[in-house]
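Excluded from the complex is one protein chain; the other protein chains are retained at their positions.
Now for subunit A:
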Amino acid sequence: MAAPVSLQVEFGGGAELLFDGVKKHQVTLPCQPEPWDIRNLLKWIKQNLLKERPELFMQGDSVRPGILVLINDADWELMGELDYKLQDQDNVLFISTLHGG
């Protein structure tokens, strides 16, 4: 049983436009049987934060190619990408490098 996790989720580079233009979100993920990882977080974001056109943010169970993910200011490729286990007070940043929306 994982305890609730508090995170700062940020969007930049135009990705914030899909979230009502709000860049910083302070979120608390509820308790769930398995530990929270990025995969679950994305699902949660899609259900709770995303305002419009999910296909512009997600593709399959990951982010759309061209959207970068930084976990605590480091490239998520260094942290295990979707399998990274979220810790309390982590900071997750999504930066879009895409041109068209």
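Going forward, a contact is a pair of C-beta atoms (placed from the backbone, for glycine too) under 8 Å apart; a residue touches a chain by one contact, two chains touch by 3 or more; residues count from 1.
In this section, contacts and distances are computed from a predicted model.
A chain of the complex is left out here; the name its UniProt entry carries, from "ubiquitinyl hydrolase 1", "Small ribosomal subunit protein mS29", "Actin-depolymerizing factor 7" or "Cytoplasmic tRNA 2-thiolation protein 2", is "Cytoplasmic tRNA 2-thiolation protein 2". Remark: the omitted chain is touched by one listed residue; of A:5, A:29 or A:93 this is A:93.
Counting the whole complex, the residues of subunit A in touch with the unshown chain are 12-14, 16-17, 34, 39, 43, 59-62, 65-66, 68, 70, 73-75, 77-84, 93, 95, 97-101.
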